[in-house]
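The complex appears here without one of its protein chains, the remainder shown in place.
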Amino acid sequence: MPCEGIYTPCLLPIAEIVEETRDIKTFRIPRPEHFVYRPGQFAEIFVPGVGEAPFSISSSPTEGTFLEFSIKRIGSVTQALHRLNPGDTVGLRGPYGNGFPVEELLGKHLLFVGGGIGLAPLRSLINYVLSPEHRLSFGDVFILYGARTPQDLVFRWELERWRKREDLTLCLTVDEGNASWEGRVGLVPNVLREVFSFPCTGWVSIVCGPPIMIKFTIKALRELGFAPGDILTTLEMKMKCGLGKCGRCNIGPYYVCQDGPVFSYETLLEMPEEY
Amino acid sequence: MTLHDAARKLLEEHKVQGVLGYRKGSLPFRTRPYLFRDPCEIEELVFNPFCGLNLARYLLFLPQGIERVAIVAKGCDGRACVALVRENRLRRENLLILGVPCPGMVDTRKLAEWEGLKEHEVTLRGGEIVIRGVAYPLASFLDASCRRCRYRSPLVYDILVEGGEVPSLPQEDTLRELRSLPEEKRWEFFRKELSRCIRCYACRNACPMCYCKECFAESHKPSFLHPSPTLRDNFVFHIGRAMHLAGRCVECGACERACPLGIPIATLFLAVSDTVREHFAFEAGVDVAAPAPFVTYREDDPNAFIR
Amino acid sequence: MNSPWEPKIVAFLCHWCSYAGADLAGVSRIQYPPNIRVVRVPCSGSVDPLYILKALREGADGVLVSGCHPGDCHYLSGNYFARRKFLVLHKLLDLLGLRDRVHFSWVSASEGQRFADVVKAVTEVVRSLGPNPLREGESTCDTP
Partner (left out) sequence: MRLSGNGVVATREAFLEWLSRGRTFVTETVARRFRLPFPSVPTPKAVLLPQHEALYRFFWARRTWNVHPLPPEGTPILLLAAPCEVKAVTDVLDAVFLGNAPQDPYYATRRKNLILGALGCTFFEATCFCTRVGGHPLSREGADFFALPLSSGVYFEGEGVSGRPLASSEKEELEALVADLEKTAPPPFPEKTPEYLYEAFGCDIWEDIAWGCLNCGACTFLCPTCFCFDLALEGRLRGAMIRTWDSCMFPKFTLHASSHNPRSHPMQRVRQRILHKFSYHPLRKGVFGCVGCGRCVALCPVNWDIREAVERVVSCAL
């Protein structure tokens, strides 16, 4: 179906649904040809008869002809999405937002810090960086990922794949372990202080997770010596149009849907604290 | 004691931390709500026929640190206070009702005919309003809710201010004309008025009794109406609100005064209050102890309308 | 597509009386107009006036609320409370000029014939009123 008008979604069938945790599912849908995106961008997903909501794209543009969205069941749209089956129709509009400044990251060492579903946008960039055509353009890769319990870790098959690679360091942590958990136990910011023991020159940190985790992770990163400009994070805000018109994602002189969702901590510092 | 003396004394003696009253607005014939906390400010306290807002609305939105507050209360503000106490929104002992007899509130829209009218060119004299030296009957300048007002002075008060002159105006049945119209004409009237609504929710937010944390109009789960102001959505909003206010509306007319489009929206609430008064012998905000009309029943309640 | 207009009537029926009454009408093969769309509710007292308004908003041409006879409520007094709410709504809709869009009735579980009669009468009244006046200007949602 052709996509006409900037507000009209194009309808696509869901190709595959992966159950990540008890309340997170990953939806794979075919990528329309015109849909050219960068890691960190988001799209509006429309569920007919229910509504529309913005979601970050968790697949990498290097991965080919599909798009993936990892979605936690929270509101009415996500609840409806979770009830869908492969083959059901959803609408897609996008991509929107600025995405990660990939060009500025070239040659840098990258520290990814994710919490819970916050790994979704990071995964897009991680897989972009790890793809054979881009891997050599970046330095070391360090991934720290935490969740509440081992059952809440998302992309488990992906984590397994990353663990097997030798060109990155993967560190997993949970707030609360169980008998079979052999990884670390502890909050992400605390674990970060323990495991990241290198001088931070040449490193850029990309943080995404729940607001409270972001807040304390940034504090830890600052203690480790990261400059505000070398900390990137993605903001969440209520959005409707995704096009910088409907006005509700306005924070200070920025519209999160157009100027974000990726902001450096430097920008965040001068923004009114209303996110 | 005059209003100013009483208010000043309360603040000076620390009987209350604030006095909720009216202050002169930035435009002619407009007053605005103000929380007086300093006795020196009391000079600016005003009470005149342009204090149409129901101050009881602010009792639920007091700044932190205000435990006991005095409220300048007309009859309807007083009724709202009683109703709020009755619904356990407020503790009576934290509230000091400073009753003022109310002359009726002038509908400022009716003054728009006189171009460039200044405040000093309008005075009240008994049951008359004098505009640029010409006297008119006051009743024709009052809001519908004031023309039919039953309780001009608060029924429940701690201090009743002296001196306010209350013209003895006849109580009008402002709905009679509308009720006498044939059915199609009544719908024609409401269809036209309800279609004009832009759903800014000023009526709801100005209402002292509309304090729900989440209004049914904005609820998503379940969702009763769409945010766009179509006739059918406006119908659900206003009729739904009228039903929520049945037995609770204190007939102050603040909703109608708040409406930026001048829709006579109070008509609905006044009609509902009439039904409750007539059939359930109940008036909101009159008696703290009387049971609310919808938590009780009588076996001989009207039944004729049911098949 | 151009079949003549038929009123749609949403009926909120109490589980213990009127719904059973409708059931009895059905098993007794009593004919009544197929214009009603039944919503079963636990008690007429549980029918919030907002349900009725929402039904009208969604395009119902009429609404019928039916419960147990006074004194017969399964929950003892639900219908007495309901009657007070409905009286206020009835009077308000009367003022608006929409009185005959919304009907109330008491139908017991044994009154299959009475249920059919009520539905017949309500359908006739609503049919004589014509389509729901709230639907004016509604074009975006109805015709695909």
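Going by the order they are written in, the chains are A, B and C; count residues from 1 in each one.
Heads up, the rule we're going with is that contacts are C-beta pairs under 8 Å (C-beta built on N, C-alpha and C of every residue); 3 or more make two chains touch, one makes a residue touch a chain.
This is a predicted model, so every value here is computed, not measured.
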>> Please identify which residue in A:107, A:199 or A:272 touches the non-displayed chain.
In response: A:272
> Which of A:52, A:68 or A:230 sits in contact with the chain that's absent?
Replying inline: A:52
>> Please identify which residue in B:32, B:125, B:150 or B:185 touches the non-displayed chain.
In response: B:32
> Hey, which of A:24, A:45, A:77 or A:231 is the one touching the hidden chain?
Replying inline: A:77
> Considering the entire assembly, which residues of subunit A contact the chain that has been omitted?
Replying inline: 1, 4-11, 48-53, 74-78, 89, 91, 211, 236-238, 240-241, 243-248, 250-253, 258, 272, 274-275
> Touching the missing chain, which residues of subunit B?
Replying inline: 25-28, 30-35, 53, 57-58, 61, 63, 198-202, 204-206, 218, 226-230, 257-260
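Please note the rule applied: only the chains that are shown with their structure count from here on.
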> Going by C-alpha centres, which chain is most central here?
Replying inline: B
>> Based only on mean CA positions, could you tell me how far subunit A sits from subunit B in angstrom?
In response: 51
> What whole-Å value do you get for the distance between subunit B and subunit C if each is reduced to the mean of its CA atoms?
Replying inline: 35
> Multi-chain contacts in subunit C: which residues touch at least two other chains?
Replying inline: none
>> Which positions in subunit B are in touch with at least two other chains?
In response: none
> subunit B touches which residues of subunit C in the complex?
Replying inline: 49-50, 53-54, 56-57, 70-71, 77, 80-81, 83-93, 95-99, 103-106, 118, 121-122, 133-138
>> Quick check on the complex: what are the subunit B residues that touch subunit C?
In response: 175, 178-179, 183-188, 190-191, 216, 224-225, 230-233, 235-236, 239-240, 242-243, 246, 267-268, 271-272, 275-276, 279-280, 293-295, 297-299, 301-303, 305-307
